[in-house]
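Of the protein chains in this complex, all but one are displayed in their positions.
Chain IDs A and B follow the sequence of writing; residue 1 opens each chain.
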Amino acid sequence: MLKRAVYVAQACVLGWLVTERIWRWMVRVGVLVLLVGCVIPVAAHHSFAAEFDDKRPVKLDGTVVKFDFMNPHSWVYLDVKNPDGTMVRWSVETGSTNALFRRGWRKESLRAGDHITIDAFRAKDGSNTANASTVKLPDGRQVSAASSHDDSK
Amino acid sequence: MKHVASLVIAAVCASAQSAFTPPRLPDGHPDFGGIWMAATLSAAFNVEEHAASYGTPAGPSVIIDPPGGKLPYLPGMRERALDNDQHRERDPVGQCHMHGVPRVMFPPFPLEIFEDGENVVILTETEHGVRIIPTDGRPLLKNYSSWNGDSRGRWEGDTLVVEVRGLNGKGWLDQAGNFVGAGATVVERFRLTAKDTLEYEATVSNPAVFSRSFTVRVPLRRRPADVELLEYGCIEGERDAAHLPSTNAPANGERK
Partner (left out) sequence: MIRPALVLLLVTAAAWAQAPSARDLRGIWQAKGNAYRNLEAEKGVIVDPANGKIPYRAEARSTADRNFQARATTDPLLVCFQPGVPRATLLPEPFQIFQQQDRVVIVYQHVHSYRVIFTDGRPHYDDGIEFYMGDSRGHWEGNTLVVDATNFKPENWLDAAGHFHSNKLHVIERYTRDAPNTMRYEATLEDPEVFQRPWTIRAELARHTEPNFQLIEHECDRDAQGGYRHPPQFLK
């Protein structure tokens, strides 16, 4: 089990290092490339556990209101429809701009009106705030949010 | 005669393999220039050996002295670290403060090192942090209190030795709440052991917190040549603070 995790981690690191070179070329030609899957433990500047609860996963299916591409975390503001039809505004944090940028994200990667689904973990304070794990884009691709978590668990 | 020849050949081969010859600057000192990042990302989470938990990968201890790899806390001090661990919202890095020494050398973000013969400069991506380390023999500042300290470098052969004073003790040592406390002094050693490996060691002393000094070792790996530091404006974008439990807690070393 541990061995497998180590192999996966090694493959991820290698894959990331190789594709980083491709990304830099693609940046130069302005092509938007979003990497699927592999997540390196890219720690946040602070601990996930201080603010978010890994026992409270949430799936947010909604419409992007705003995408703030910034450090230390980018933020996706999402309007999500409740089962009863009411709308709730969620604030979802992702990894840092730098981590996202190195994975091919740009400030235009999410636009107002985009329909996306975010797998995330709720904030401990009960607010409609969450930490994103992965994002399913309008075209169906599932991408890493470069957040402060580790999928080799 | 044949035996002497093979002995000489063996000796030459052995010496060629054992010593890595670093690239050198015009002044003869090794060139550490480049973009680097900790080879052991887990040290940022906890410098001691630790199991995995959500948001934290498992990792070995990076403490090479004392043997056993545990921080030699004085009685009562480990309890403070454990209390920090239960209150990670107090981590000053979460408030966008510079990481302090040695923590600043091993976050999971790149850092840039360059030398110009009078200074060694370390730019960190995190908190757009800076360490300017004069190597011209000037004295340390007096009565200085800062997050990243006041540093002076000197060469011992091909090893850069850096004395760090003036740390304010408010910084943590890692995300798990370990700390070095006010009055800590650090001696760092930087040495290129291979083309892409910069060995980093830091010996920390603080008789108010530890029963003896301890040393961490975190090798730094060179990043690909086209990696550049990106600006990291933390305070400008900080929006988590409102969702953290109250951060109005005294800093380490100030609790009575």
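The definition used in the following text is that a contact is a pair of C-beta atoms (placed from the backbone, for glycine too) under 8 Å apart; a residue touches a chain by one contact, two chains touch by 3 or more.
Only a predicted model underlies this, so the values are computations on that prediction, with no experimental measurement involved.
**Student:** Out of B:132, B:194 or B:208, point to the residue that touches the absent chain in the complete complex.
**Tutor:** B:132
**Student:** Touching the absent chain in the whole complex: find that residue among B:40, B:95 or B:135.
**Tutor:** B:95
**Student:** Hey, which chain A residues sit against the chain that's not shown?
**Tutor:** Missing-chain contacts on chain A: residues 27-28, 30, 32, 69, 97, 101, 106-109.
**Student:** Residue by residue, what part of chain B touches the chain that was omitted?
**Tutor:** Missing-chain contacts on chain B: residues 26-27, 33, 95-98, 112, 114, 116-117, 119, 121, 123, 127-130, 132, 134, 138-139, 141, 143-148, 228-231, 233, 235-236, 241, 246-248.
In the analysis below, only the chains that are shown with their structure count from here on.
**Student:** What's the distance between the Cα centroids of chain A and chain B, rounded to whole Å?
**Tutor:** Computed value for the inter-centroid distance: 29 Å.
**Student:** Flag every residue of chain B that touches chain A in the complex, lowest number first.
**Tutor:** So the residues of chain B in touch with chain A come to 41, 44-45, 52-57, 87-89, 91, 93-94, 96, 107-109, 125-127, 175, 224, 226-227, 230-234, 236-240, 243-245.
**Student:** Which residues, counting only chain A, touch chain B once they are in their complex?
**Tutor:** Answer in residue numbers: 17, 20-21, 24, 41-43, 45-51, 54, 68, 70-73, 75, 91, 93, 96-98, 101-102, 123-125, 127, 129, 148-150, 152-153.
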